[in-house]
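The complex appears here without one of its protein chains, the remainder shown in place.
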Amino acid sequence: MEIPRQHLVDMYATMVKIRYFEEQLRQIYFEGKQPVFDIAAGTVPGEMHLAAGQEPVAVGVMPHLAPGDAITATHRPHHVAIAQGMDLKRMAAEIFGKDTGLGHGKGGHMHLFSAEPNFGCSGIIGEGLPVAVGAALAFKKLGKANVALSFFGEGAANQGAFHEALNLAAIWKVPVVFICEDNAYAISVPKQAVTAVADNSDRASAYGMPGVLVPENDPVAVYEVAGEAIARARAGDGPSLIEIKTDRLWGHFEGDMDAYRSDEFKTAMADRDAIAVFGAKLDADGVLTVGEREALDKEMHAEVDEAIGFARSSPDPKPEDALLHVFA
Amino acid sequence: MTTMTERKLTTQKAIAEAIRQEMGRDNTVFVMGEDIGVYGGIFGATEGLLDEFGPERVMDTPISETGFIGAAVGAAINGMRPIAELMFIDFFGVCMDQIYNNMAKVHYFSGGNIPVPMVLMTAAGGGYSDAGQHSQTLWGTFAHLPGMKVVVPSNPYDAKGLMVSAIRDDNPVLYIFHKGVLGLGWMTNNPRATGMVPEDPYTVPIGKAAIAREGSDVTVATVGLSVHRALDAADQLEADGISAEVIDLRSLVPLDREAILDSVRKTHRLLVVDEDYRSYGMTGEVITTAVEGAFDALEAPPARIAIPDVPIPYSRVLEQFVLPDAGKIAGAAKTLITA
Partner (left out) sequence: MAIEVLMPFITDGGEEGVVTAWMVDEGSSVATGALIAEVQVEKVSQDVLAPVDGVVIGLVPINHPTAQGAPICRIVGMDELM
């Protein structure tokens, strides 16, 4: 597949943006939580699930999206939201719990919701799969050319909602693509110990849809497979399941000792860091020079810094605003 | 040629008419659930709709409550106004995450930016020996959880109006119909299940109670089939010279606390009747409302009748023992009067 240069450049830039955003958040998260880790303390209290290493899954999909396409994601949502084009300032502000955030601080990092881009995520494993099916159902009923994407982890593929959602998507033949991010560990539990099949893409045939495995954490491979699946959905040919073997570079949550993964495992992940690999490939292919990459890095970093600055300087919501927005 | 200006419907037919009329008015309204298409709903809530609107808008689903209720949320977020039926409210255990953690919270998490205009309708209630997993009312559990409106009609007029309101409401509305108020031919006959229903669409406001019967000596507050029991009890009490005021709460969320307080200030005595479990539920909420807002008006401690914290038993004599009935209501009211 001939990939337009701009898509390659955009994918690279977005990977850099995501990684830098996650790195910044990782530092900020520990502000106020040292030397004693108190989860309730600091600039960003609560849980934090970062997606460093999983950038290819998000960026490979996004060039195929159209305005209005719906995405549901998980408790580890930042890379997906950023790749979809989320307003970085309002997203950062929401993560910081500020009034200027996407949800006026009511959702936080696991409950980011936006109408444009059409995005939602949840802290409950598997909850977003049926929602994506419903979005796709609405698009079909309304005669829209939009598609819905559901991002979830390999652990979620053992949750009942996965099985119900795939079956429903197939019998209703709706334009949804199920994207399983296989980062090999559901918190601390490895995939092979809890999954009855070798790969979740094998499960697709049980639900009457095509299933494709992307065996490496490569944005180009994701781009090609996702492109086919999204085109298929948009053409009215129904749902697909894609599983992508990706790398969760850090722990499940920030503060996770990550002792259940061996040093060898972690070293291997670091050695194949997708950004370094992709950057080198673009250089070798003459798509982006080192100088151009450095310029992009600076631009992306500046955008993230600006968003974080906006979040830091934004006001908290008024306490009594907690009572607002229960009902429309 | 003379034409009908008033006509009666059973509650079941009133619900189906409301849905039919709203589907005719608004193309984004559609229904899905188990057996709601060809069968017309196990309790008839969607009778006739498949023939009129076709399978695209009246969708028989697999037994996948998490799947199709979650799909209803996704469809509601994306421009449709779905009505999803949970066949029995007792089945909520298999899909509760989609209801209370998803449907009920998206609007709040989004800071008010993303409404979820859907109706989740469901059948509740016992008294016909369907035993512990098919006879519960459970509205207390749902009313307790923030983010969804909860309505419980007791009669045909309210059933149609509340369904129209629920469909037009931009919030998630849990519409609970007690099987005993539907007027189904295969259930024990209930004269109060048939009543005048205007042919044109109309709304009954969500969040407003109704005075089902005015009275002056004691307030009996309740919902659903227990409204019928309370009205029967009020007839008995009248023969004994006691004037009971029966409040049909109609909505549990929002709860019309002012109506409760107005009545208690008038009668000074409160009896709350609930076909849900006694502890940690609706009776506690209504009594506390009265204590908080009209303590000085009370001339006796409020009383309550509810299911005594046991699973609903099968055997008829056992089930009748645990359910509220007119005799228990009249007895409790008399005790309140003489207290």
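The first chain written gets the first letter, and so on, giving A and B; residue counts start at 1 in each chain.
Simple rule for what comes next: a contact is a pair of C-beta atoms (placed from the backbone, for glycine too) under 8 Å apart; a residue touches a chain by one contact, two chains touch by 3 or more.
As the structure is a prediction and not an experimental result, all values here were calculated from the model.
Here the chain not displayed is in touch, across the complete complex, with B. Within the set B:G93, B:P191 or B:G241, the residue that contacts the chain not displayed is B:P191.
In the complete complex, the hidden chain is touched by one of B:R7, B:R25 or B:K208, namely B:R7. Across B:G183, B:G215 or B:P302, the single residue that touches the chain missing here is B:G183. Looking at chain B, the residues touching the absent chain are 1-4, 6-10, 13, 183-186, 189, 191, 193-194.
By our rule, only the chains that are shown with their structure count from here on.
Between chain A and chain B, the centres computed from C-alpha atoms are 41 Å apart. By the touch rule above, chain B contacts chain A in their complex via residues 28, 30, 56, 61-62, 64, 66-80, 82, 97-98, 101-102, 105-115, 117, 146-147, 149, 170-171. Per the touch definition, chain A reaches chain B in the complex via residues 70, 72, 101-107, 111, 113-115, 118, 120, 122, 124, 127, 129-139, 141-142, 148, 160-161, 164-165, 167-168, 171, 324-328.
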